[in-house]
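Let's turn to subunit A:
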Amino acid sequence: MGYQLSFTQIWANFDKLSGGLLLSLELALISIAIGALIGLVLAIWYVSAGRIGRTLISAYVEFIRNVPLLLLVYLVFYGLPTAVNIAYSAPVSFVATLSLYAGAYLVEVFRSGLDAVPKGLMDAGKAMGLTPWQRLIYVRLPTMTRITLPALSNTFISLFKDTSIASVIAVPELTYGAQWINNKTFRIVEVYAVTTVLYVVTGYVILFGLRLLERRFRVER
Partner candidate 1 sequence: MDAVLYSIPYLLDGLGITILVSLIVVALSLIIGVILGVGIIYGPLPLRLLIRLIGDGIRGIPILVLIFLVYYGMPALGLNLSSFWSAVTALTIFKSAHVIEYVRGAVLSIPRGQMEAGMSIGLVFRERLRFVIFPQAVRRFLPPWLNGVTDAVKGSALVSLLGVVDLMHAINQVIGRTYEPLPLYILGALLYFAINYSLSTLSKVLERRYSYIRE
Partner candidate 2 sequence: MSATSLLQIDKLNKSFGENQVLTSVDLNVVAGEVVTIIGPSGSGKTTLLRCVNFLETYDGGSIQIDGREVGFTDSVSRKRRGEADLAGMRAETGMVFQSFNLFPHLTAEQNIMLGLRRVRKKPHKEAREIAQHWLARVGLDHKADSLPSELSGGQQQRVGIARAVAMDPKVLLLDEITSALDPELVNEVLDVVRQLAVEGMTMLVVTHEIAFARDASHRIVFMADGSGRE
């Protein structure tokens, strides 16, 4: 089979990939930010919630974790606008979906993070005369943040890969860019080889960057 590798057309259209990569990172970043907010609020609420509250939160978490992301994306983008009078663009819809997705996973992360704060620190706060609210803000949350940093970075990298699903609703992220070039040039092997390298290398860069951050904030239990 005479398949000649030729990367020229890939480089000619590289902006589709680089732009897509940037968008993927943006989508992941926004989603983890909102998701972290959701997760944190729900985690704090869970601790003091009654049975109804806990069941609701668990229902949300279990639903999101057991349903394919693709279905969730379709549901939010095509399904919701028919019921609620909302109109949104594909990127907004995707970010909303991915944030809810991230939130479900992060509730668990933050719950165990809050639990993992050494009791001794809370006692020290009490002994100092801090109110429960002050203890939460000044002792528990900062400590919990340092404990959960590894899980957060892993979630971020996961989300970065999950942004590829956005391509199905025509959000111009990295995978969509690859498909675009593929459809235009039919340089299948080349475009996916380059895309693979971009995903893997970016993933590692993020990983190492976050590891450095973690080391700076390491907590001794």
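To be clear about the criterion, contacts are C-beta pairs under 8 Å (C-beta built on N, C-alpha and C of every residue); 3 or more make two chains touch, one makes a residue touch a chain; residues count from 1.
Criterion applied: all candidates are chains of the complex that A comes from, given by their letters.
Everything numeric in this text was worked out from a predicted model, so none of it was measured.
Would you mind pointing out which option among 1 or 2 touches subunit A in this complex?
Answer for subunit A: candidate 1.
List the residues on subunit A that touch candidate 1 in their complex, please.
For subunit A paired with candidate 1, touching residues are 1, 3, 62-63, 65-72, 74-75, 78-80, 82-83, 161-165, 167-168, 175, 178-179, 182, 188-189, 192, 195-196, 199-200, 203-204.
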